[in-house]
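With one protein chain held back, the other chains of the complex are shown just where they sit.
Each chain gets a letter, A, B and C, in the order it is written, and its residues are counted from 1.
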Amino acid sequence: SQADAAAKCIKGDRKAPYTIGWANIYSVPTWMKQTQGTIEAEVEALKKQGLVDKLVVTDAQGDANVQIQQIQSMIDSNVDAIILIAGSSTAPARVIADACAKGIAIINFDSLVDTDQVTAKVNTDSSQWGDQAAKFLIDAIGGKGKILILNGPAGVSVSDDRRKGADAELKAHPDVKILAETNTPYNVAPAQEAVTSLLFANPEIDGILSLGGALSAGAVLALDKQGRDQVPITGENARQFLELWKEKGLKSWATMQPNWLGAFATYTAVQALEGKDVPAFVKIPLPVIDNSNIDQYLARAKDFPADGYIYSPYDEELFKKLLAQK
Amino acid sequence: MTAWTDSAGGRRARAILTSRPFLTLAIVVAVWIAASIASRGFGAYGHLRYLVELGAVIGLVAAGQTFVVIAGGIDLSVAAIVTVSAISLPLLSWQADPTGLASVLAVVALTTAIGVVNGLGVALLRVHPMIMTLAMATFLQGLLIIIAGGSAVTAENPLVHWLGNARPAGIPAGILLWIAVSVLVLTLMHATPFGARIFAMGANPLAASLSGVPIISTTLAVYGISGFTAGLAGVLVLGMNGQGYVGIGDPYLLASIAAVVLGGTSILGGLGTYAGTIPGAILLVTITALITVVNASPGWRSILFGSLILGLLLLSGREQARR
Amino acid sequence: MAPLLAARGVSKAFFGNPVLRDVSIALQPGRVHALLGENGAGKSTLINLLSGALRPDSGTIEVDGRAVARMTPALARQAGIAVVQQELSLTASLSIAENIGIGAYPKRFGLVDYKELAARAKAACKLVGLDEPLSTPVGNLSLGRRQMVEIAKALYRRPRVLILDEPTSSLSATETKILTDLLGRLRGEGVAILYISHRLNEVMALCQHVTVLKDGTCTADRSLEGTDAAGLVRLMVGRDPGDLFPKWQPSGSPGAAISVRGFSAGLMHDVDLDIGTGEVLGIGGLVGQGQEDLLLGLYGAIPARTVSATVNGVSGLPGNVPKANALGLAYVPADRKREGLHLIHPIITNMMLPSLARLPSLKLRSRKAERQKGRDLAAQLSIKGDLQRPAQALSGGNQQKVALAKWMPHDPLVLLLNDPTRGVDVETKREIYLMLRAFAAAGKAVVLLSSDTPELVHLCDRVAVVREGRVVRMIERAALSEEAIVSAAMGAERRKVAA
Partner (left out) sequence: MSIIPYARADGALYWQVQARRNIGVRSLFLVVLAFLIAYAVLFPGLFTVSGFAKFTQSWFPLALVAMAQAILMLTGGISLAIGATVSLGAVIAATTMGGPLGIAGGAAAVALAGLGIGAATGFIVVRLRLPAIVVTLAGSFIIGGAALLILPRPGGSIPAWLSDLLAGDTPAAFVLLVVVVLLWKLYLATPLGLSLYAAGENPVGAYRSGVPVDAARVAAYAISGLLSTGAGLFVAAQTGSGDPVIGTAFTLNSIAAAVLGGIGFLGGQGTMRGALAGSLLLSLMISVMFFLGFTPVAQYVAQGLIIIGAVAIPQFRKVQQ
């Protein structure tokens, strides 16, 4: 029965239909907007099944302190579940613990919090991301050469984890020389600016290890505008990058942070509230885009915003499979 | 007393040589020379040209900001306006317009209108500029949630593409645009009655109003100009990046203010010139580029960036005493 | 006996322009010492040296006969020197008491002792007749009251040496009386007093000794005994003075420049007033009865209502300043620093502003024409020096001239003047008076609000006396006298009628 539900934080005293709170850190960026789209679609589906009656959305406007306050308000208004993209990997830990103690199902996805007081965490493996990206690039440049590394913003766990994940591969190949590294927001413009300056400072570049967001598109544009040959580059599933990839005929590799993590988190929360056991950490395998399947992605491009991300398809079967893994 | 007896030309030359804009320009040149010695590629013509092209975006945003600051205000909504401009341009595309000019005009009209609304709040509701423009930035965030990603069509606007990529006579179109805007702005600022009113309003709004300066319409115009130039910057940055995205304008808020102040315009209003903002903008992108090529941890890079700005400010930034 | 405070051979230059050259002055206890000179002669600069606000380039400052190496305001205070500046040193957001005590607060356990402060500030206020609650923010006070706070602030410091820089220029007659009585008593206590004023009758009545500055050099240092006002002026300008007030001649021509019925604005309510072309209409009354609102309302600077109004042939009030300007109205405010000038801007920019405000926004300016116009105006009003300097480098009197001059290219039909001769030296006053009469003679109208009653009497065709927001009496030329104005202002007649 529900009384001895195995999932963490679940006390079994909450009955469907449930109220779900989505504690978003910042709802304006397109990735977030797309993610919210998958959440809303999932909520619609669950409403039809009578499992959910309301979705409450907050937007912390990028401020981790405001997010804490909003999670507190969710606790105060006694929502049944909170799905959460954290604005800081440490800051919300205590308020989440409070929520957990109140029997609220908490599913943390994308940006994770260093705490075990959650029902489940759902994410791809950032370290693996870095590792696989490095592997591809080192392979592509033939095990030796000069590379640039483009990181996301400094002081943020995700960008740090991805970078650390690449370390082992890089150390294993002493012939791969790191010319320079940058930290910029995951955006096109700052990446393009930085790479352009680096191109002038470093006449010879063999490859670019770009660790996420729209950084790769910026790098490709920079090379293109300076009339330089494109080099092997890693990236993420940003539509602009995928289109440039095709247009410039790149040899490339990309993975993604699928937007349906949001839908999946919602699904997981309801499953947990329904008394199902859910794993404490659901590792989402990294979907890989390479020259073999890029066309499949681009074929669906028109369904996605121009400045958005083309994510892999998903359905309930996939969710069930993910939850079943141990 | 010798200053009086000098020839008028000599006095003028001296005034220019000791002026803040010239000083800022001299600093830019000095930094360029030093950096090119340290790193060969930095001083390459192509790189310097690229820096100026990047400076054009800041320079455009800072043009409106200079007007606003001289008029005694500040515009914290420029970043959001740049983003709105870059995001909404693809939404305002018409098949019937092969050049793309109509969409650009429509977008710039929109951002000018946003600026005018800022002006209305400041002049009529008497809301402090910082609050009014901050609130406007917040509104625009809401607007962006609605419009962002709304169009699945990439910005295929020929004019925008041209602005971001073409190099007529080897000079990037963005720089040409900046030059044209600069000439207009400097003329407006220093050679028209409108410019004189702005300086008067910024130095002492009460005295200006009693002298017959139409405060309300001038305020509307000033914030409208800021919306206009931020909108233009949005168009340019869209062309340079091929794609607009939410957050594309973010770097330009503090950069525009810093360029204005580094160029010698008083943040208290009433004194300054766009002639200083121009090298101020180039100085900022130069420092950013310099930091990029330095190999250091993010923390040290940030410290270096701040120290450089502070150091350059020491060279050029004394506030004139008032009151 | 050693002077309490003295300057010996001091010189001072700003940016290479000498302002004071080898000036000496000695302040003796129990003596009121006048410091006279034209605008820009260097008076304020000299007191700034004496009080440590500025440091001399050469020469020494002596306290009790001993040279002080580096005078600072804090040192000066310790030496018992207090300066009354022109409402310059006050902080609007602080209360009267906090302003009075600032820089010299009584302390208890390191904190400001408000009890003690209240006691001492109250005592000082009483002396100058300030009866507002001590907690009133100074920003809420009129110019005149602020000046009284400034004086109270000096007294609070229990000075041995009291320096006053044009203390009476924004004071009413009553307040001036209080001040002169007070200075007499302080003198009796052995305080050394240095007194700067452009009102020579005050100087004659109050002072025993005079130092005269001309272009930064000392031209006289002598006892006032046996000197008359004309002699004083001779000392200042170096030649025989003409009459201060030009001979009055009727210049009124039939026709109304402004005519209002049932006019209300600010403190003023329900006023009927006709201002004729070719006349100088005086506005008198105690300070703060609404006179200023009358001017501002006509000028469109504050909201105003009327039953009916005609301004230069156009019906209705202008409603805003640009419209008022277009109708030929010009306004010269009382507080030149805050309302009249852009202190950080060059003098010429200040002079050109009203013209520029009027031109079409995008018409190109001609700097050459502006420079020419500026030079003409400067010559006309004898404003000396480089017009590219910021207006704040001008002495107070010259600032006033700029505030007036800037309207001249406009060729206004009606001049609304709010105390235009405050802080202006006699020669300049005379020039201004001549200008105003000539202006009226040319068929234009002047509305002259003034706290200087003799000015009203000698200059005006009629004087409207304002009390409690109403024009209580219109005194025609024939009946014009200081007594008539003062008694109407105080409401004496009404009492007489009632009795």
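Brief remarks on what is shown
Here, a contact is a pair of C-beta atoms (placed from the backbone, for glycine too) under 8 Å apart; a residue touches a chain by one contact, two chains touch by 3 or more.
Since the structure is predicted, the reported quantities are computational estimates derived from the model, not experimental observations.
For the chain that does not appear, the touching partners among the shown chains are A, B, C. Screening C:Val68, C:Ala118, C:Leu244 or C:Val486 against the full complex identifies C:Ala118 as the residue touching the chain left out. Within the full complex, the residue among C:Arg55, C:Arg158, C:Arg222 or C:Lys384 touching the omitted chain is C:Arg158. Of the listed residues B:Ile175, B:Leu262 or B:Leu290, the one in contact with the hidden chain in the full complex is B:Leu262.
What subunit B contributes to its contact with the hidden chain is residues 76, 121, 125-128, 130-132, 134-136, 138-139, 141-142, 145-146, 254, 257-258, 261-262, 266-268, 297-307, 309-310, 313-314, 317-319, 321, 323. Seen from subunit A, the chain kept out of the figure touches residues 24, 27, 56-59, 61-66, 68-70, 72-74, 76-77, 88-94, 114, 153-157, 160. For subunit C, the residues in touch with the chain missing from this view are 51, 53, 73-74, 76-77, 83, 85, 88-95, 97-98, 102-105, 107, 110-112, 114-120, 122-124, 126-127, 133-137, 153, 155, 158, 185-186, 189, 191.
Here is the rule we go by: only the chains that are shown with their structure count from here on.
With centres computed from CA atoms alone, B is the chain lying nearest the middle of all the protein shown. For the pair subunit B and subunit C, the distance between mean C-alpha positions equals 43 Å.
Annotation: 34 Å between the Cα-based centres of subunit A and subunit B. Contacts from subunit B toward subunit C in the complex involve residues 1, 3-4, 187-188, 191-194, 196-197, 199-200, 203-204, 206-214, 221, 270-271, 320, 322-323. Of all residues in subunit B, those touching subunit A in their complex are 39, 41-42, 44, 46-47, 50, 54, 87, 90, 141, 144-145, 148-155, 165, 237, 240-248, 250-251, 285, 288-289, 292-293, 295, 298-299, 301-302. Within the complex formed with subunit B, the residues of subunit C that make contact are 16-17, 299, 301, 320-322, 324-325, 331, 333, 338-345, 349, 352-354, 356-365, 386, 406.
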